[in-house]
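Just passing along the structure, written as structure tokens.
Shown here: the complex without one of its protein chains, the others still in place.
Letters A and B name the chains as they come in the text, with residue numbers starting at 1 for each one.
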Amino acid sequence: MNSSMEHEADDPHIVGYGTFIKVWLALVGLTALLVGLSVAGSPNLALVGLLVITPTKASLVFFYFMHLKYESAALKYMVAIAIAVLVIFVGLTFTDYLFR
Amino acid sequence: MSASVENHDAGPPAAEQPAGQHSAGEHRDYIGAKLGMWIFIFTELILFGGLFVAYGMYRSMHPHEFHHAAGELNVVLGVINTLVLLTSSLTMVLSIVAIRLKRKTQSMIFLASTMVLGCVFLVNKFFEWKAKIHHGLYPGSEHLMARPPGERLFFGLYYGMTGLHGLHVTVGLVVMAIMLVLLRRDKIRHDDFIKLENAGLYWHLVDVIWIFLLPLFYLAA
Partner (left out) sequence: MSTAVASTAAPTASEPSFYAGSSRQGVLSWLLTTDHKRIALLYLGSMLTFFLVGMTIGVFMRLEHLTMGPTIMKPTTYNALFTLHGVIMIFLFVIPGLPAVFGNFLLPIMIGAKDVAFPRLNLLSWYLFMAGATIAITSLFTGGGPPDTGWSFYVPYSVTTGTNVTMAVLGAFVIGFSSILTGINFITTIHRLRAKGMNWMRMPLFPWALYATAWVQVLATPILGITLLLVVLERVFGLGIFNPAIGGDPILYQHLFWTYSHPAVYIMIIPAMGAISEIIPTFAHRTIFGYKAIVLSSMGIAGLGSLVWAHHMFTSGMSETSIIIFSLLTFLVAIPSAIKIFNWVATLYKGSIELKAPMLFALGFIFLFSIGGLTGLFQGALAVNMHIHDTYFIVGHFHYVMFGGTGMAFFAALHYWYPKMFGRMYKERTAVVAWVHIFVGFNMLYFTMLVLGMQGMPRRYYDHLPGFHLGHLVATVGSWILVAGLLLMIMNLVRGLFRKVEVPANPWGGVTLEWMVASPPPVENFDVLPVITEAPYTFNPVSEEKAK
């Protein structure tokens, strides 16, 4: 992201209604799946729901609704770093609680 | 460092680097404004992240109590609120697409719908909390004091996290109201929509946080 460049059109790429509606349908479907697994399934399946389905839903919001898919690589790296930092905070704190 | 000095002031705006000032009609920095908003989003992620740290540790310490206490929560309301927020995210992003396609009225309708859905969320939340408080399940209540420690922690976290989230929803509604006014006054246009887009980023963040809150609290039973 170098500023010594020409002024470009503000984001020339417009994503259409259709894509977003499909994403919304996916999100609703995943939510249904998540609820189904948690209510009907074993605790392990519920955990799968938490660890797999929920991040997938969040990713859909990030990449499509928040336009991250079409943003620069630099911004994608920044998001990854922010999330990694959070994961590390949780992980390192767990080294205390899991091994007491 | 040696610098050769050139005259940049005489060039047309296209050759000029984007400046920081946001005076009307002058240099705007679309990418810079968006970058600033994304960094703010990171701070919000970490803010809630601290609460998720607390949740994670306490759940690992009191798994059964958390499981049991979660049974008190209304799964149906939680799922409804999830669908409400997911849909509001859709209408939010459609509002941005609409204004970029120069459909101002449609954009305003989508934005207003987002606000309505946000209000529905808050109303649901209000009734949910009201019911809990009526049943004596609030921090410091006698009823809660009688419960096992892990369950009291669960409810402390429940009120803290959904409360902070609700506060963010409220702020989001205020922001969107301002955007609605700006849309109406043509201060947000098809060629200058970064404010709306940034408001959208904030709203989607609110949605993402709820996406995590749902399984952690409502589906933990």
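Just so we're on the same page, a contact is a pair of C-beta atoms (placed from the backbone, for glycine too) under 8 Å apart; a residue touches a chain by one contact, two chains touch by 3 or more.
Bear in mind that the values here come from a model prediction, so they are computed numbers and not experimental data.
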**Q.** Partner chains on view for the chain not depicted
**A.** A, B
Q. Taking the full complex into account, what residues of chain A touch the chain not shown?
A. 1-4, 74, 81-82, 85, 88-89, 92-93, 95-100
Q. Residues of chain B in contact with the chain that isn't shown?
A. 1-9, 17-21, 29, 31-32, 35-36, 39-40, 42-44, 46-51, 53-54, 57-58, 61-62, 65, 139-140, 148-150, 152-153, 156-157, 159-160, 164
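Everything that follows uses one rule, which is that only the chains that are shown with their structure count from here on.
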Q: Express in whole angstrom the distance between the two chain centres, defined as the mean CA positions of chain A and chain B.
A: 14
Q) In their shared complex, at which residues does chain A touch chain B? A) 1, 3-7, 10-11, 14-17, 20-21, 23-24, 27-28, 31, 34-35, 38-39, 46, 49-50, 54, 57-58, 61-62, 64-67, 72, 75, 78-79, 82-83, 85-86, 89-90, 93-94, 97-98
(Q) Per the contact definition, I'd like the list of chain B residues that touch chain A in the complex. (A) 13-18, 27, 30-31, 35, 38-39, 42, 45-46, 49-50, 52-53, 56-57, 60-61, 75, 79, 82-83, 86-87, 89-90, 92-94, 97, 100-101, 191-194, 197, 200-201, 204-205, 207-208, 211-212, 214-216, 219-221
